[in-house]
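The complex is shown incomplete by one protein chain, all other protein chains being positioned as in the whole.
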Amino acid sequence: MKMVDVGSKEKTERVAVARGMLRMSTESLVRLRERKLEKGDALEAAKLAGVMAVKRTPDLIPLCHPIGISGAEVQLELGTDGVEIAATVRTVERTGVEMEALTAVCAAALTLYDMLKSGDRGMHLTDVRLTHKSGGKSGTFEQA
Amino acid sequence: MKMVDVGSKEKTERVAVARGMLRMSTESLVRLRERKLEKGDALEAAKLAGVMAVKRTPDLIPLCHPIGISGAEVQLELGTDGVEIAATVRTVERTGVEMEALTAVCAAALTLYDMLKSGDRGMHLTDVRLTHKSGGKSGTFEQA
Amino acid sequence: MKMVDVGSKEKTERVAVARGMLRMSTESLVRLRERKLEKGDALEAAKLAGVMAVKRTPDLIPLCHPIGISGAEVQLELGTDGVEIAATVRTVERTGVEMEALTAVCAAALTLYDMLKSGDRGMHLTDVRLTHKSGGKSGTFEQA
Amino acid sequence: MKMVDVGSKEKTERVAVARGMLRMSTESLVRLRERKLEKGDALEAAKLAGVMAVKRTPDLIPLCHPIGISGAEVQLELGTDGVEIAATVRTVERTGVEMEALTAVCAAALTLYDMLKSGDRGMHLTDVRLTHKSGGKSGTFEQA
Amino acid sequence: MKMVDVGSKEKTERVAVARGMLRMSTESLVRLRERKLEKGDALEAAKLAGVMAVKRTPDLIPLCHPIGISGAEVQLELGTDGVEIAATVRTVERTGVEMEALTAVCAAALTLYDMLKSGDRGMHLTDVRLTHKSGGKSGTFEQA
Partner (left out) sequence: MKMVDVGSKEKTERVAVARGMLRMSTESLVRLRERKLEKGDALEAAKLAGVMAVKRTPDLIPLCHPIGISGAEVQLELGTDGVEIAATVRTVERTGVEMEALTAVCAAALTLYDMLKSGDRGMHLTDVRLTHKSGGKSGTFEQA
């Protein structure tokens, strides 16, 4: 097991965007839209949990490098059968922030799950994936 | 925002099982099976990361109660188009461990992603869901 | 240095309430009320940060016991010269939750500070104190 | 909710100093001076807790950037009606360390509270504020 | 990998004591005794770091159960060729606290090392071992 040495890589501006979808019942979507859950405003909580998870990523993913983060944002969009989650993370470091963006999507989705679960335990988190990555030696990656 | 009061609930044995699938290329599956990745044994690392994530769940999910955990296990099964992940978590507390099991699945999947990503950035994490829950007042929940 | 032994104390329901005030300029209060800060909804973020800080208290306060928390809530009230913060924490343990309630007040206040500081660096956090404590052997404590 | 992007800011030497006062009874001040508390040396513990809290700040303050810290110090001065706390934090980064200094003051004060509380639950933490900030684009800030 | 299920074990009072020795030069022992190190009082810092490490043990040792701790204490004794460290940890849980006591010894020793290392990089940590364990089903263990 090793955290590979990135000491000889250059510090460059790097961006990663990840997306995912939390599928849920129509009733749960209505509860989210009305923002009247017992525990509080689930959309704000989920966005915040996503941003905070960016900072915990090296604690969760064993071989991930601890790096400085220059910016992070989580956006949620309510669709017809669930909530679309997008996380954008930026750094100026020797390694990228794909893992941070993917972790943010998962944490935001699980926070929504936690706040809605008393009424809907059947929710599914699907299609968590990297949709954009740029700024490192391996070039730009794009995926729908 | 509040962490709802569970002080009057009874301490009972509770179990939660969550599952998910990390879809990947055939080449990545071969690399996993051969266990010769640069960073180390990805399957062992993913299982361990899943168990450790159970203990970090209250730090990640804002309104989740911090509770004692009596047992946790993560299992991985290599299929034809990805890795099936299952996490089982047990407690004897006033609240359940659904969030812990779901978090373990995500952390195990993201650890696999991290160790395989240099060769395959297109992997998808799908169908993360609760498949079993028992032991609390709301009764037993089962989902395929 | 020692974390005093509480092993022979009884597990009882315990509650602690702490309060504090973040004094700020009229302009900052207006910005809070309008909820249009660059970083996001500061009131929701502060309440969430307060609840999450309850769970980090044993990491911050060196000799504080790590215990289960059964409920936590942070409330904010906008006054004429600042924001009044109140945190209520509940447990069923061998030791109280005063430190958790006080830590929640500080974390909520500092989160407001962080989100408003680009326009107002002169804010003061004052009168952080315990206002209620009940449930332990030392009896009930009340302070205005 | 977003952690604002600081990637285009320059790395410069930045310093922040925060102060606060923990008001307490004369009897508590005597106990502090004599350094004979059951739990150990409260003044040393408080200073250490303050320095350690600098490193936990991005975990506590949701939208605070995780950055490298080049130095941190907490000083305590026993006055006639309480303990004056001062924290100085230094960095060479793209963003300042005001939140780190303020968090250190709160953690040091709460640690004193924790070690004295069995004899004095009425202590107040007051006047937590930024007293100096320099090194960033917004210039130098001073407050008494 | 699994955290073994202890849900059916009984909650009993359990104690563990661990010991270790940090061997160092005579000059370092003199510096410790005089308590005039640049960074501060190393003996107080080491004791505190040991107690705090008890609370971080489940984060460090992957398959260790997260449990409540009812008491913890670290003691240091300056000998002729080093510092003897002893850590005592108590709980009322379904599993023991050997790992917590051993982790406390290591953290206390490494904190001393950190505060003395500018003058003595050759220090050795030796004989870290469990010296007492009682309260569980496996009975009492004693080792010199």
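A, B, C, D and E label the chains in the order they appear, each numbered from 1.
Note that in this section a contact is a pair of C-beta atoms (placed from the backbone, for glycine too) under 8 Å apart; a residue touches a chain by one contact, two chains touch by 3 or more.
All values derive from a computational prediction rather than experimental measurement.
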{"item": "Omitted chain - touching chains that are shown", "value": "A, B, D, E"}
{"item": "Full-complex contact with the absent chain, from B:M3, B:A16 or B:L48", "value": "B:L48"}
{"item": "Hidden partner chain, touching residue among A:R94, A:K117 or A:K133", "value": "A:R94"}
{"item": "Absent chain, residues of subunit B that touch it", "value": "40-41, 44-45, 47-48, 52"}
{"item": "Missing-partner contacts on subunit D, residue numbers", "value": "13, 44, 47-48, 51-52, 54-56, 68-74, 90-92"}
{"item": "Subunit E, residues in touch with the chain not shown (by the definition above)", "value": "1-4, 20, 38-41, 45, 48-49, 52-53, 56, 59-64, 98-99, 102-103, 106-107, 109-111, 113-115, 117-118, 121-130, 133, 138, 141, 143"}
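Keep in mind that, in the parts below, only the chains that are shown with their structure count from here on.
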{"item": "Chain separated most widely from subunit A, comparing mean CA positions", "value": "E"}
{"item": "Between subunit A and subunit D, centroid-to-centroid distance (C-alpha), Å", "value": "31"}
{"item": "Between subunit A and subunit B, centroid-to-centroid distance (C-alpha), Å", "value": "16"}
{"item": "Residues within subunit C bordering two or more other chains", "value": "1-4, 40-41, 44-45, 47-48, 52, 56, 59, 62-63, 68"}
{"item": "Touch-based graph of the chains, sorted into line, ring, star, complete or other", "value": "other"}
{"item": "Contacting chain pairs - touch in the sense defined above", "value": "A-B, A-C, A-D, B-C, B-E, C-D, C-E, D-E"}
